[in-house]
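With one protein chain held back, the other chains of the complex are shown just where they sit.
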Amino acid sequence: MAARGKSTTKATTSPAASSAPVDHDTTIPRLGAGAFDNPLGYCRFMDDAARVRIELTDEEVSGLSGNEDLALSFELAGPRAKVFFNPKKTKCAIVTCGGLCPGINDVIRAIVMEAYHAYDVAACFGIRFGLQGFIPRYHHDIMELTPDSVTDIHEFGGTLLGSSRGPQPPEEIVDALERMNIGILFVIGGDGSMKAAAAIQAEVARRGLLVSVVGVPKTIDNDVNFITRSFGFDTAVEQATRAIRSAHTEALGALNGIGMVKLMGRHSGFIAAQSVLALKEVNFVLIPEYPFELHGEKGLLSALTQRLTSRHHAVIVVAEGAGQHLVRASGERDASGNLRLPDICGLLRSAIDEHLNTANVPYTLKFIDPSYIIRSVPANANDRVYCGFLGQNAVHAGMAGKTGMVVARVQDRYVHLPFHLVTSAQKRLNIRSDYWRAVLESTGQQHLGPDLSECPLPGEA
Amino acid sequence: MAARGKSTTKATTSPAASSAPVDHDTTIPRLGAGAFDNPLGYCRFMDDAARVRIELTDEEVSGLSGNEDLALSFELAGPRAKVFFNPKKTKCAIVTCGGLCPGINDVIRAIVMEAYHAYDVAACFGIRFGLQGFIPRYHHDIMELTPDSVTDIHEFGGTLLGSSRGPQPPEEIVDALERMNIGILFVIGGDGSMKAAAAIQAEVARRGLLVSVVGVPKTIDNDVNFITRSFGFDTAVEQATRAIRSAHTEALGALNGIGMVKLMGRHSGFIAAQSVLALKEVNFVLIPEYPFELHGEKGLLSALTQRLTSRHHAVIVVAEGAGQHLVRASGERDASGNLRLPDICGLLRSAIDEHLNTANVPYTLKFIDPSYIIRSVPANANDRVYCGFLGQNAVHAGMAGKTGMVVARVQDRYVHLPFHLVTSAQKRLNIRSDYWRAVLESTGQQHLGPDLSECPLPGEA
Amino acid sequence: MAARGKSTTKATTSPAASSAPVDHDTTIPRLGAGAFDNPLGYCRFMDDAARVRIELTDEEVSGLSGNEDLALSFELAGPRAKVFFNPKKTKCAIVTCGGLCPGINDVIRAIVMEAYHAYDVAACFGIRFGLQGFIPRYHHDIMELTPDSVTDIHEFGGTLLGSSRGPQPPEEIVDALERMNIGILFVIGGDGSMKAAAAIQAEVARRGLLVSVVGVPKTIDNDVNFITRSFGFDTAVEQATRAIRSAHTEALGALNGIGMVKLMGRHSGFIAAQSVLALKEVNFVLIPEYPFELHGEKGLLSALTQRLTSRHHAVIVVAEGAGQHLVRASGERDASGNLRLPDICGLLRSAIDEHLNTANVPYTLKFIDPSYIIRSVPANANDRVYCGFLGQNAVHAGMAGKTGMVVARVQDRYVHLPFHLVTSAQKRLNIRSDYWRAVLESTGQQHLGPDLSECPLPGEA
Partner (left out) sequence: MAARGKSTTKATTSPAASSAPVDHDTTIPRLGAGAFDNPLGYCRFMDDAARVRIELTDEEVSGLSGNEDLALSFELAGPRAKVFFNPKKTKCAIVTCGGLCPGINDVIRAIVMEAYHAYDVAACFGIRFGLQGFIPRYHHDIMELTPDSVTDIHEFGGTLLGSSRGPQPPEEIVDALERMNIGILFVIGGDGSMKAAAAIQAEVARRGLLVSVVGVPKTIDNDVNFITRSFGFDTAVEQATRAIRSAHTEALGALNGIGMVKLMGRHSGFIAAQSVLALKEVNFVLIPEYPFELHGEKGLLSALTQRLTSRHHAVIVVAEGAGQHLVRASGERDASGNLRLPDICGLLRSAIDEHLNTANVPYTLKFIDPSYIIRSVPANANDRVYCGFLGQNAVHAGMAGKTGMVVARVQDRYVHLPFHLVTSAQKRLNIRSDYWRAVLESTGQQHLGPDLSECPLPGEA
């Protein structure tokens, strides 16, 4: 990775992947060489060494300035001609961790179907309520998963297995894996869960066990580094547009109507930004990555007043983590250890009220917080296809003895990524990117504060 | 109306409508006899004196105990062979007041289409932003409404005209009607707007003007007396079920998951109750009409704890006006003069948290407030047909010189109701009715407090 | 029922129910008096003799000319204080017959839930694949239905039990009921199935058995006499509007674009008419009840040509049974014994092609046949509530020993109807009604043939 000076144009013809730092190592660990024939009657298998070179952009990796690019080579996902595990003797376990996201059930279903129909595995177990399900003192039952028991689950949102937040001791988890004689563990979860999966894999390695640990990264916020768009994101955006359409209707329904929509996004504004691109009725979008100003000539309040004066209605979309520079955090944490976010929308509403009252502008504000509605629905067709491939490829990877890795789609290719790539940093929306420019163009919104070139990029100090 | 003793069975064979009090007078005022031939080439017209006798139940009228019935005779809606206004010289005005509701645009469209296509009226004006639009100092423009300008509006939620809350001086409004030479005024609005319409009609009468004032009652809460189900209600319920489904999914997604949904309903629980009947995943439903207990053996907290212990998940639906006996009102009022409701859901969440923590029951609560999402969508097919008939019949009534009345569907018949019937009281859900029993059966919920027979009915002291 | 002369106005104040012919007898048979206390802790029960008087219109009964009305008194549905069957010893069976319809699973679910939760019955059996399921030689298994097994079925369209068409010998069916020791049989099905249910009840009576036979009328076409709108109809219309919207879009997408939509309706045009009222983009609607002309000055081809010349696009909705006077029937019958309908849409397309080519009008016609898409979806919220009440009331009726009857909603009241009322005739759309007039106004379509007053009404020779 090489910066290319301060020019304001972008060139991507000669990415310097060779200078990539060590943590861009894309090598995938494996338990050992394949000893068994893949039972599939494929017309072709994926060469175990097959790789694809992808020129990453700021849609995949935080910290790219736009003047540089990062071309990396990744191991391709897919079935191998030789597999490490003896299919018919292999037992699998699936666990789902963290918050809900559209498509979890599709991933579970795809894993179970592929494990049974393609590899005829000995058993497939569902661990209940996240990592808790491994820990005896919680007394959660194990679910036996079969093609029959999962056949309809994709028609329902959420996770068949239940979930929970927060870590559990890797030692106890590996004890459970040993007790249950699990060969492949599939972990569907977020950033914290992938770190937990890495700890489990480390403990497995310490004990010299032959257990494959395969992750499927899940995040409603689309903030997983190296992954262009995470599964369920598209469905969530589709749902979010409904809330925005309502806000637009409410704004039009009153003189100087303001529709304010709060969307998910603790640290990144991807859902907010993508929803704005999908429904072009938004005038202001506030995301965690841009330190917008409230007061002053360039600030939101002034811009909003101008908008109302000229058009008499406005729609504002706010990512829940936006404007943290304006509020004081309480320091409280939730069950996952995440800091509780102060209520930016409350602050905005008060500030708007005071400003417009002072300016003697009558107005009506309608606040909409769709919250869980956008994440607990079943996946749409696009995410279903995506989740199906993730599940199938997770099984192929696990059977091949790959471990310490996740299956992922980078740009449009299904690949294997080592845990450290997706856990080393969370992805942020690059406010100097083409993508954010398109968002601003869609809203007609000006910079509500510092010029973008003055804002530090994620990863920059 | 006659109470029929304290027996616990219901008989409806001999309703004693003759003893109905004076305010059950269903006579419709009219400006005068029809002097013009109806230009429609109908195969049949409605006899101007045609009436229908309907046995009303507690789904239409508050205060019926279930041991009594109320059979009334209503004037049927529909086109008359002779009309009062000279169609080609008549100018109409439409105004929409109060909060949004699915179907307003369908009513506007139907009025405009019927006025032009069936009666070939001289003009149809849209008054902007509610009653404000009549008052010169607000400087709102008048919209000219034509078939072309309204042809697509039913595909959008909200109101094309905009709305506002609160009253305006009837004298100024009638001044405006005179200035604009309006023959028929259509008022689409809620309880307060129908009272305003009645005041306008009184002022019209005082001045001896020949202006017909026709109302179309609108309420998202289904709380208009004498009207079985108000337009938009079905659509709102359809939307509310989405939120409940999300809450159910979230509840299943965690150990002892609780999904709590807040729905509209300041004084009545119809949306909450109907949504519960439509999506059978709700365990507790709290409405304004039933003074549920929080603490104690029969109280919500105890019942919820039992539910979690046995089934490990629960869904609670709360009408926004429920539990007002448990919270202290602030006394503040909004722009329409409605009292601001204290936050029952906040109180419930605190009480649940304290109770379950004390009981050492780990839990996860997800709170969903779909708010305006359920009211700002376009109408569904059912409501579209309904709104179409309301709009058409409003025009027929207005052209026939009917005034001081609303068009409405009572049970399944389109009729005319005098203003006083729909404004004299707001409808409440009868908690001793078959309907509420069906809701309780659907939830499996016990009485969370006093026996129903001990609760005063609406209208009872 | 009394005709009121040839006047063109309608009066409904003095219906002459006393002169109703014998087949308007609304008496409900019952197996015997209630001997057991209803286990429900209701706040009120329905008096067993409670009746409601309803002024029926041509939306409920075919053959009313609009100049007359029919006021009948019906037995109200609901739980009785005393029930005939000993709840804990009673076994129920449910069978679904004929074509699919939205809401069947909701009815099944409601019956099972009410039977178990309210009456704690001994068992509830599902008969598979319609009446075939009773006949041993088909070797269909019986499904045991429990609250757990039906809890999610309302999220899926179709019928959990499967269905089949056509009759089976009543003797063999009653043999099966005896073998299984069934106390209450619930038959969910159409016109033919209600006739079959009547035959079963007759055989039960002949043998002197104490078996209650309760029907729930099902028809996607809304053609059941005495029932204002059958369950699933609203959902089907909602789906049909999607097809019409597509046709409208296609029509606009080409010069002189014609969108033609074929909808269900073998003998009645209710789905077509209601869909047209719900989506106001249709210019011509053809239904079985009106013998439209194709050629000639008033005919469809001439009107279509004028429409294309002036507006350059047109949408035509065709009920599958329309225009049978224009085509020659093959005489073939399907499995239910229904005559196969000739293809009216094929004929229309040929005629349009020839006519427009001759007239030298270039055009593009897009034909859409949504067919089963509109009937195999899950019920919408409105139908779900409806189906819930039908199922609950069916159980109340059966437990009370009512037999030979169906539960139904007439206008807005849940009542019991004897089998003969709903099987004596099929409902047809009255083309002289306000309803059809509203349809014609919505389309702007003129009579495409004889004046309505010249058309015989259903029931007239």
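When the chains are written out, they are named A, B and C in that same order, and each has its own residue count from 1.
We adopt the following convention: a residue touches a chain if its C-beta (ideal position, glycine included) is under 8 Å from a C-beta of that chain, and two chains touch if they have at least 3 such contacts.
These numbers come from a predicted model, not from an experiment.
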Handout entry: Touching residue (missing chain; options A:R51, A:K298, A:H312 or A:H420)
Key = A:R51
Problem - Given A:L279, A:A322, A:I368 or A:A394, the one touching the chain that is not displayed - result: A:L279
Exercise for the section: With the full complex in mind, choose from A:H24, A:R384, A:K402 or A:R428 the residue touching the hidden chain. Expected result: A:R384
Practice task
Just the residue numbers, please: which parts of chain B touch the chain that's not shown?
Solution key: 152, 155-156
Problem - Missing-partner contacts on chain A, residue numbers - result: 8-13, 42-55, 57, 59, 66-67, 71, 73, 76, 78, 81, 109, 113-114, 117-118, 154, 228, 234, 237-238, 241, 274-275, 277-280, 380-382, 384-385, 388-389, 392, 411-413, 432, 434, 437-438, 441-442, 444, 451-453
Handout entry: In chain C, positions touching the absent partner
Key = 100, 129, 132, 140, 156-159, 162-164, 242-243, 245-247, 249-250, 252-255, 257, 259, 335, 364, 366-373, 376-377
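We take it that only the chains that are shown with their structure count from here on.
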Fill in the blank from the handout: Farthest chain from chain C by C-alpha centroid distance is chain A
Practice task
Go ahead and note the Å separation of the Cα centroids belonging to chain A and chain B.
Solution key: 42
Completion exercise
Taking each chain's mean CA coordinate, chain B and chain C are separated, in whole Å, by 29
Handout entry: Touching two or more other chains - residues of chain C
Key = none
